[in-house]
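All protein chains of the complex are present and in place, except for one that has been dropped.
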Amino acid sequence: MSVDDSEIVQRIRANFERQGLMRTMGAKLGSAVLGQVELALTPHAEISQQNGFVHGSALGALAESAVALSALSLMPPDRGVFTTEYNINFLAPAQGDRIIARGKVAKTGRTLTFCQCEVLSERDGQEQLIALFTATLVAVEGRDGILG
Amino acid sequence: MSVDDSEIVQRIRANFERQGLMRTMGAKLGSAVLGQVELALTPHAEISQQNGFVHGSALGALAESAVALSALSLMPPDRGVFTTEYNINFLAPAQGDRIIARGKVAKTGRTLTFCQCEVLSERDGQEQLIALFTATLVAVEGRDGILG
Amino acid sequence: MSVDDSEIVQRIRANFERQGLMRTMGAKLGSAVLGQVELALTPHAEISQQNGFVHGSALGALAESAVALSALSLMPPDRGVFTTEYNINFLAPAQGDRIIARGKVAKTGRTLTFCQCEVLSERDGQEQLIALFTATLVAVEGRDGILG
Partner (left out) sequence: MSVDDSEIVQRIRANFERQGLMRTMGAKLGSAVLGQVELALTPHAEISQQNGFVHGSALGALAESAVALSALSLMPPDRGVFTTEYNINFLAPAQGDRIIARGKVAKTGRTLTFCQCEVLSERDGQEQLIALFTATLVAVEGRDGILG
């Protein structure tokens, strides 16, 4: 964790805390710097699929929030973002002590921001890449935050 | 709702009820026939993004479960499926009285099953298309159900 | 084929004929109506992969052009479009007498247009679905046509 208390990080944190789904999933905000935000959660039964692994789409949710916050960190205060599409590839079952989503901005333009996210599982301190994620976000003038 | 009690539907239902994330999201199993399964939920704060709309990735979760169950409905009892990738495009904010995911199998082969899902919002009985979703699933021999 | 000579279709045709890659691939403009454009080609060695089938990515190219023209058909004369992302799923090898891409607009908004395309092979008059395709296009003010 390396969250500092700059204005950007406060904005990211305030936004993150208003996301009901992230709270429900038990997601925590990790490091947050310009264009890169990390979220993590501990696997639990409320976000499982039928065999007790974390539901694949919960990785999608964690990754989507991580990249939306990454994109938001590069926006001026009067611009918000919304996700227009994402795709996710599942490389391995989601289990372990912790699931980590490392979002980052690949390119930001006037309207579109392109992001990628690696999703990893951590077990006994060892990380394993479990999902690849790419998303496109759209900037909206005169609106703060992450829009639905 | 047009759930009948055939063996297939019982298998779908049993599988659905073991998915913790679907329970957490308040998802309900709607119609289920061979190769087509419908899930629905009522928007609520636990699955929201910051503005109170349903979190986009919750639509991804609902759609993923709908197509995985659709694929499972075409498998013999000793074969399970897992989702290897999906992509989702968000056409409109997710709000309204109800969110519906209509999953269907586009093609099933020996190893791969290709699925699509339309996600709709319903307000005052009117449906609106809010997301397009495509997924690839992989069949696994000797394993029942939806794997993580 | 049901190409009529309206202003829209002329615009579509003029745009299509300037696309070098479509000419190289031997693509032909089929039916074109508001929001729906069909392109087709006859398999040949210049667009093959190593076994003589049509290269999968040539289906992607045909589909991308079909949806871009579909989106363009709904734009006023001073607006152009560019494709910001697409994804394609390959359901069966691309062979047969003819390959057909049926593009259509799923939803158009002020900035974004969402499109889908079915790619089919035709053999002895029988059609088979061989690829699913989804794309997002962006409208650009003050620019005509399909931008790179």
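Letters A, B and C name the chains as they come in the text, with residue numbers starting at 1 for each one.
The rule is short, and it goes like this: contacts are C-beta pairs under 8 Å (C-beta built on N, C-alpha and C of every residue); 3 or more make two chains touch, one makes a residue touch a chain.
For clarity, every value in this text was computed on a predicted model and none was experimentally measured.
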item: Shown chains that the omitted chain touches within the full complex; value: A, B, C
item: Chain C residues that touch the omitted chain in the full complex; value: 15, 18-21, 23-24, 45-58, 60-61, 63-65, 82-90, 93-95, 145-148
item: Hidden partner chain, residues of chain B it touches; value: 84-85, 87, 111-112, 136, 138
item: Residues from chain A at the interface with the omitted partner, ascending; value: 87, 89, 91-92, 106-107, 114, 116, 129, 132, 134, 136
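Assume only the chains that are shown with their structure count from here on.
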item: Classification of the chain A:chain C interface as same or different, half of numbers criterion; value: same
item: Most distant chain from chain B, judged by the mean position of its C-alpha atoms; value: C
item: Centre-of-Cα separation between chain B and chain A, whole angstrom; value: 22
item: Distance between chain centroids, defined by C-alpha means - chain B, chain C (Å); value: 29
item: Intercentroid distance (Cα basis), chain C paired with chain A, Å; value: 34
item: Residues of chain A whose C-beta touches two or more other chains; value: 84-85, 87
